[in-house]
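Some notes on the structure that comes next.
With one protein chain removed, the remaining protein chains of the complex are shown where they sit.
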Amino acid sequence: MAEYKLLTKDFGAVGLQTLKGYERVGGYQGLRDAFAKFTPEALVAEVKTSNIRGRGGAGFPTGMKWSFLPKDVFPRYLCCNADESEPGCFKDRYLIDESPHQLIEGLLIASYALQVNISFIYIRGEYHDQRLLLERAVEEARAAGYIGRNILGSGFDCDVIVHGGAGAYICGEETALIESLEGLRGQPRLKPPFPAVKGLYGQPTVVNNVETLCNMPHIVQRGGAWFKALGTEKSAGTRVFCCSGHIKRPGNYEMQLGTPIRELLEEECGGIWQGRSLKAFQPGGGSMQVLLPQHLDLPLDMNAVQEAGSSLGAGAMIFMDETTCLVDVSMRLVDFYRHESCGKCVPCREGTYFESELMHRLEAGLATRAELASLADICSNMDGRCFCPLGDTATWFVMSAYKAFGDEFEAHCGAGRCPVRAQATALVA
Amino acid sequence: MTAVAETGTPPEQPDDGRVGISIDGRELRVPKGTLVLDAATEAGIHIPIYCAHPKMDPVAVCRMCLVNIEKFPKPQPACATVAGDGMVVRTDLPEVTKLREGMLEFLLLNHPLDCPVCDRGGECDLQDFTFRYGPGISRFPITEKVHFKKALPLSEHIELDQERCILCWRCVRYYDEITGEKEIVLQQRGVDTLVATFDDRQLESKFQGNLPEVCPVGALTHRKYRFVSRPWDLQRTASVCPECSYGCNINVDSRDFEVRRFASRDNPLVDDMWLCDRGRYSFDRWNSSERVRRPVVRSDDESRDVSVAEAITQAARRLREIADEYGAASIGVLGSSTSTNEELFLLERIARQVIGTPHVDHQLEPFEELSAAEHELGIAEIEDCDALVVLGAEPEEQAPVLTLRLYKAERKKGAQVIRMSGDVAVAEAVAAASGSTRIGLIADETNRAHAAEVAAALGAVGSVRRLTITRGINGRGAKDLGLLPNVGPAYASVSERGKNGRQILEGLAAGEMRGLLMLGPNPALEAAGDLLERAVRKAACVVAFDTRPGVVSRYATVLFPGHAVFEKTGSVTNVEGRVQRIRAGLPPASATPVETRVLTRLAGELGAVGWGSGDPLAVNRLLRDEFPAYGRAGNGGRAVFTAEAVA
Partner (left out) sequence: MTLQVETRTAIERARDRYPVARSAILPALWAVQHEQGLITPDAMSEIAGILQVTPSEVEAVSTFYSMYFQHPHGRHEVIVCINVSCALRGAEGIVDHLERTLGCASGETTADGAFTWSSTVECLGGCGGAPTMQVDHHFQENLTPDRVDQILGALRSAGSEGEAPASLSAAASGQDSDESPAQGSAGETPLTTPKEPAPTATSAPVVKKRPRRPGKAAQ
């Protein structure tokens, strides 16, 4: 079970970014099959059968999400979440860069299943070139009759609008994404009502991740049962893992779920760089808890990683070697959350500020032991109290790192400098 | 003490539209859809809130009201969680205590410690909750707080302190949900978030004065109240805003015998807790020291201060002399829309029953074809209409808070608000309202005739109810109680139509009429200017009550010092017929008894018997006995007259 290419099978083919190039490798056959072989209801059932879970981070079963839409309430909307901003995550960018039409095809298949006539791709502002690529691809697809009225003679109409964000991590949260798409500040909405009932413009709405939608052409063509057999019982299919940090070959690797993490690290990523050893890694992007070398034998399975106290999240693996200061890493992540907090709720707005100021003191060796002790308490006052998951997750990495590397944190207290960095500098010199 | 809820199956409850909920062991049943916060309040359990506001949709941003609810993995916001059947809520767990301490610690991180110079000190929710639920110490190692602009004038009325702001969003939601003007919005994000106006421009709303009241802290304050008082030094009196006839309920906050501010006093049926700036900031008008302070009797060559008893005797004697010499019809009687119902009740009886003159009015021009039907639509009932036709700008200029009720009907109930010019063609109004079944027609009383035509035509579209905007705090009461030449009390017909206000003044100025009994102050008569002066100078006898020195006090034959609206007790009737109590919040400017007592004694001197003491509450009882509509309205209800149009 090494790398398994499903979504990325044709990546690298000449001209894959263009419609012709995509059609040459069989592109849009999934959409044709969807119209030919499935009613919308049957298509939703097929996706349920596939057992695919959302690739955005929370891992909610996609078919179930789709089935929450109230019957007979129209119009409905579908939003593709391409606001990928999780620290360490760059797979959606890769999927768009390499094959924009695969995403559009997946979006159209999902739109057909959900009977949606206007779909949106919300892409983060920083992905400027990717947005232009998608806009061109949408126009190509429109000119070829894949988008618009009576698509391929099916009687189904669908328009696709590419909507560019402007720098806000929080817009990856689905209700914040909807607010942003409505032309508001990207702040999460109060739930209930849930987007499936009242979402974009107050209508039933589904928000799906880029990678989730990219799977749709394959599920339609190969069947839900085939897909379900891939991966593990609880985590079907493949996932594209974004590997970064202290490894020899950083990049995106599509793996069948269930493969041991060690295999991903050692075979695909080439192992830890510069002959050093692994100190810690983060298996699901900046929000998720730290794992240790002994966790390398865990399978790439959402439940298994969860049981170990972390999560596969959005599929971003950040590997850190022995020279890494976990306080420094924590500080950067806390800074990130402080920068990206929308400011809506008190514990996130003020808590991330509190955390960030404290972590800067700690990393600089200025904090006292009492301050370090208060860090845990501040985090407990945030976790589970915030309006949306952003504030909660702003505590997860730092708390797990403190728990696993308590000595390292404490060594910073009153040290006047970062002891780990000082040691690493000495080591390298 | 109530016992902790028994576990096990609850007893069967019939579906009465209510759900059973347990809060800290107290069991109660609340209507479906009730928020946990409101259920707790009903159970007498205090849950601290900052962002929640009774008039606004929940946003759950301050996290102060998080409570433990069984079966929920995380604490839930009481302000946004609907009570479910069988829900078990706990606010008394250590976990809840801790999270409240935590939230307050967060809120105080960047809050300045300027309570000693903050106008909100003493009535600040941040102060109060910190005292009650707060951690008591700060663990924050950073001495430099996040700084924003302080003491930023947003207008002539409002000052903003962005550092004190705790970002509860209430002012933003006020401008979004209540007025729709969106003048204050959130800007920036994260810990840099602030509330501000577009491009730092000045506020233009007519309803800015509500901002300091929705603000739970000292971020938005009244400039007119800057460094004026602490709340515990204020004396608070519940009354009614005197600026117009809408009848907004207020608290009159005074200190050292001067009004320092008007505060809103929520009456959901009238003001819905919102005041307009014209009304709210009119308070210092009542602190004028320019007052009539002693009874005066004048003859051709002299003017002298007299005792109240002598003034009454003189007034009665002179009025009687006029009546004897020229007939009762040579005396005119003028009330005022600033007078209380009790005063107007007595004055009308003195005019028609004691003196026996038909010439009674309270303003200059007559109301032809006056009918109770033009006052049928209640303020709160505006929300029940599916179309609201507003004729001209005057209704909302006269009674600004009406605008907010119209917006509420539009926003929350989906009503169509149709604003048309005051003289709109009837057919155009009909076309605009077509498709509606329940129509509210709102017009100004200066546009009554055209409004009647429009109403008749709209009757073909759907049911029509009218609201006519009257003038003055008690313009409606003056109509109900028959201070009109063509209509008697309770819209009864009169046997003889009298002269209207202008005709009375003209009659006096021309020497055709001889005597005048009047209650002041009367802004409508003052608007007559020169005519009023000529009338009171020419008249043989003017018995007048007034509060401020002016034309009337200068020429009155017998002058009684009047009591300003906050110096007396009584009732006034608002535009929709709601009878509301006003109360004395300031000491009177003179030692003269209140108008009702003087009028009662005057009536006695003129021969009336059995009128009692003239105590305002006693007169109120007489009034209610006499008019069943007022009897049923009591204090706070609407007086409804079923009488049809009278000529």
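To keep things simple, chains are lettered A and B as they appear, and every chain counts its residues starting from 1.
Throughout what follows, contacts are C-beta pairs under 8 Å (C-beta built on N, C-alpha and C of every residue); 3 or more make two chains touch, one makes a residue touch a chain.
Owing to the predicted nature of the structure, the values given are computational and were not obtained by experimental measurement.
Within the whole complex, the absent chain has one touching residue among A:Ser85, A:Ser111 or A:Thr232, and that is A:Ser85. The omitted chain makes contact with just one of the residues A:Ile151, A:Leu278, A:Ile318 or A:Val398: A:Ile318. When you scan A:Pro250, A:Gly284, A:Gly313 or A:Gly351 for touch with the missing chain, the hit is A:Pro250.
Checked against the hidden chain, the listed residues B:Cys51, B:Cys124, B:Leu194 or B:Ile312 yield one contact partner: B:Leu194. Check A:Pro61, A:Gly125, A:Gly223 or A:Gly270 against the missing chain and you find that the one touching it is A:Gly125.
When the whole complex is considered, the residue among A:Gly165, A:Pro299 or A:Pro347 that touches the unshown chain is A:Gly165.
Although one chain is not shown, part of subunit B still touches it, namely residues 146, 181-189, 191-192, 194, 196-200.
Counting the whole complex, the residues of subunit A in touch with the unshown chain are 14-15, 17-18, 20-21, 75, 84-90, 92-94, 97, 118, 124-129, 131-133, 135-140, 143, 161, 163-169, 180-186, 201, 242-246, 250-252, 282, 286, 316, 318, 320, 324, 328-329, 331-333, 335-336, 338-340, 342, 356-357, 359-360, 363-364.
Simple rule for what comes next: only the chains that are shown with their structure count from here on.
Distance between chain centres (mean CA atoms), subunit A to subunit B: 55 Å. Put simply, subunit A touches subunit B in their complex at residues 168, 185, 190, 338-347, 349-354, 357-358, 361, 367-368, 370-371, 374, 377-378, 380-382, 384-387. Interface residues of subunit B facing subunit A in the complex, by the touch rule stated above, are 58-64, 66, 73-75, 80, 98-99, 102-103, 105-107, 109-110, 139-142, 146, 166-167, 186, 188-193.
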